[in-house]
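Here's the structure, in structure tokens; my notes come after.
Part of the complex only, each chain left as placed.
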Amino acid sequence: MSWRDRLAELGIELPPVATPAGSYVPAVRTGSLVYTAGQVPVVNGVVAATGKVGAEVSPEEGQRLARVCALNALAAVDGLVGIDSVVRVVKVVGFVASAEGFTGQPAVINGASDLFAEVFGEQGKHARSAVGVAELPLGVPVEVELIVEVG
Amino acid sequence: MSWRDRLAELGIELPPVATPAGSYVPAVRTGSLVYTAGQVPVVNGVVAATGKVGAEVSPEEGQRLARVCALNALAAVDGLVGIDSVVRVVKVVGFVASAEGFTGQPAVINGASDLFAEVFGEQGKHARSAVGVAELPLGVPVEVELIVEVG
């Protein structure tokens, strides 16, 4: 089954590629790797939530927003090379705007990682870093960047 | 036109390669990729500014400093493989030491991205993440790291 069929089977529709917030592009291919820009939880061009996880934003809501970031990352890959060219997910970095004392970044970024597992199965397994940052662009609670191998 | 000629045409002179602040090197090549170390706004060995963007440092000044980081990153690439071997800019990560509530990281890091666009044109277009961190080495307001493809 192609990844596109798999997405359809899961009832997942990739969003339109998010407009970059600065002087850059959504994704770049070099050799067999595609690097995405850091993706924020924008839905239809509108920021889905602002605030820090552990304060205005609950960890559960953070997790849901990380999934939105991950969908935007897949859209960026799809827009550049087509989702069916993905060989595997290589690396995820998740930045969580964190209130003082909030240390549950891994569970938040699982919202992204679990999506990749759902779609790509074994080939969705990736290395990952999750860190708690002070502030994120536009005040969003989560930002996710992605490296995939393509064939 | 070579990139070196292009720099000359723009009146841009690459600075000497900045001395690493720790036990590492300014740049490493692996295959067709060059990874630079995180570059800070050091000019002639002296930190150009300290403080957080949104407090002691204005966003405009942050943007100017991000351009200095980007020049240092290009110097690191040039020192390792020669600027003319650059095929394209792949990825930029920009860390902005951010005062509470400052969410304008994208505009700050545009200072770096716009330099790459100016020098490399279409081949300067890159994927990018910009995040707001708590503190940066030596108290600088901005740090930029770079991946370029070389031929």
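Chains here go by letter, A and B, matching the order in which they are written, and residues are numbered from 1 within each.
By definition in this document, a contact is a pair of C-beta atoms (placed from the backbone, for glycine too) under 8 Å apart; a residue touches a chain by one contact, two chains touch by 3 or more.
All of these numbers come straight from a predicted model, not from anything done at the bench.
Here 2 copies are displayed; the structure file describes the full homo-oligomeric complex as 3 copies.
Definition applied: only the chains that are shown with their structure count from here on.
Chain A and chain B, compared by their mean Cα positions, are separated by 24 Å.
On chain A, the positions that touch chain B within their shared complex are 20-28, 30-31, 35-38, 93, 95, 97, 133-139, 143, 145. Residues 31-33, 88, 90-92, 98, 100-107, 109-110, 113-114, 117, 125-134, 147, 149 of chain B are the ones that touch chain A when the two sit in their complex.
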